[in-house]
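Just dropping this structure here.
Only a single protein chain was left out; the remaining protein chains are all shown in position.
Letters A and B name the chains as they come in the text, with residue numbers starting at 1 for each one.
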Amino acid sequence: MNKTYIKSIIVIVSICLIMGLLLAGVYSVTAPVIAANEEAALNKALKDMFPQATTFEEADLAGAPKSITALYLVDGGSYYVVNLKMVTGYTTGATTFIMGVDASDMSITDLQILSYNESVRMDDAFPGSFPGLTADKVDLVTTASPAVFSKAALKKTVLSALDYLRDYSVKGGE
Amino acid sequence: MKENKLSILTKGIIRENPTLVLVLGTCPSIAKSNSLFNALGLGLCTAIVLVLSNIMISALRKVIPDKVRIPCYILIIASFVTIIQMLVHAYLPDLYDSLGAFIALIVVNCIILGRAEMFASKNPVGDSALDGLGMGLGFTLSLTCMALIREVFGAGQFFGIDLPFFSTYNFPILQKTFGGFLVFGIMIAVVGLISKGKAPYKKSFGCEGCPNASICNVAAGQSACGGKDEVKEGGEAQ
Partner (left out) sequence: MKEILLIIFAAVFANNYVLTKTLGICPFLGVSKQFQQAAGMGVAVTFVMVLATAATWPIQYYVLNPLNIGYLQTIVFILVIAALVQFVEITLKRFIPGLHKSLGIYLPLITTNCAVLDVAIANITNETAFLPSLFNSLGAGIGFLLAMILFAGVRTRLDQNTNVPKAFRGLPITLAAAAIVSLSFMAFSLK
């Protein structure tokens, strides 16, 4: 009886070890490729948003809200691009989007949704209602049906990012 | 029982098609048969996992103690699924995005555990590999057929390319869950009609007829599905 138990344990542990090694091997090969793919996709999105820009400099994200996953200074800081991630809980995956902001008057220049997984699709025109607005005007964007709650959450994310950028630009100007 | 190698390979494709005859792996068949791209991608991923896990389990069949075989199988299958998941994520990012969680869910596809239990644990490595390949291709084939119907009639496209007539006149509802259930039902009915009732599990669905029943029973020590008073041929007998 005892012998079969020991044998079972040895077999399971050895399968775990073999498979673990195999997995670690594959992971070490694929992880850099996956990271490079993601970076390439993001770079392409940034380039699409600011075709004339020459440099995108990734900035430090001290004290930023959780929704901001990356901040880029375009051409040394004349524009900002924030990579945003919105988590609502009533989705089938996080929503990610990038937003370009003009550093001179803190108005939104562009907003591109990268992945959208909310349970109800919002109308395609909605992201287009943000460009040109400053923080005080964002409040006026209507979040009428469809996807009322997802739109409201998106608006909140945009506002918190603008808030952070305003502080950031003040600090950066010193 | 001596079976020739060719029949091991072909029985999975037609005679014992895992999706349409054995009715296993229903969830991915319904969910990801909405486009040919998804269907082929998921089918081939599943086939690769099936072949690899069949080979591994068959090679280890004399080593794995009977009592802990199910956890061992799950461990092996889950590892291969994770490997495929990482490879697809790295080299086919489009497919990865489009399939989403369904790559990870290959783990709980009953076809794989079923073949491990029914075939690979009793047969030599070569036969198991052929069986896995046959079953995997059978799964891919049925998934692709469903996807062909759903994509051509539902979206008017073929691999994402617009077709002349169908792109104007199509039924978008076939792309939805509704279409998945309906096309799957019709395919099973057609296959049943062609095989004239010779297909082993055509009529009943429920664990009594499920080839995987033994796995559930092993875990439970008793049958989990349906009372004993239940009639096998669900709809007909009542």
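Some points to look at:
We take it that a residue touches a chain if its C-beta (ideal position, glycine included) is under 8 Å from a C-beta of that chain, and two chains touch if they have at least 3 such contacts.
Since the structure is predicted, the reported quantities are computational estimates derived from the model, not experimental observations.
The chain that is not displayed touches the following shown chains in the complete assembly: A, B.
In the complete assembly, the contact with the undisplayed chain comes from B:A104, out of B:L40, B:A104, B:V125 or B:L163. Only one residue in the set B:V81, B:L95, B:A116 or B:V152 touches the chain that does not appear here, and it is B:V81.
Residues of chain B in contact with the chain left out of this view: 23, 26-27, 30-31, 71, 74-75, 78-79, 81-82, 85-86, 101, 104-105, 107-110, 113, 176-182, 184-186, 188-190, 192-193, 202-207, 210, 212, 215-216, 219-220, 222-227, 230, 233-236, 238. Contact residues of chain A toward the unshown chain are 19, 23, 27, 85, 87, 89-94, 117, 119-121, 146, 149.
Throughout what follows, only the chains that are shown with their structure count from here on.
Between chain A and chain B, the centres computed from C-alpha atoms are 35 Å apart.
Chain contact summary for the complex, chain B toward chain A: residues 60, 63-65, 67-68, 71-72, 75-76, 79, 82-83, 86-87, 89-91, 93, 97, 100. By the touch criterion given at the top, residues 4, 7-8, 11-12, 15-16, 19, 22-23, 26-27, 29-31, 33-34, 37, 41, 93, 115 of chain A touch chain B in their complex.
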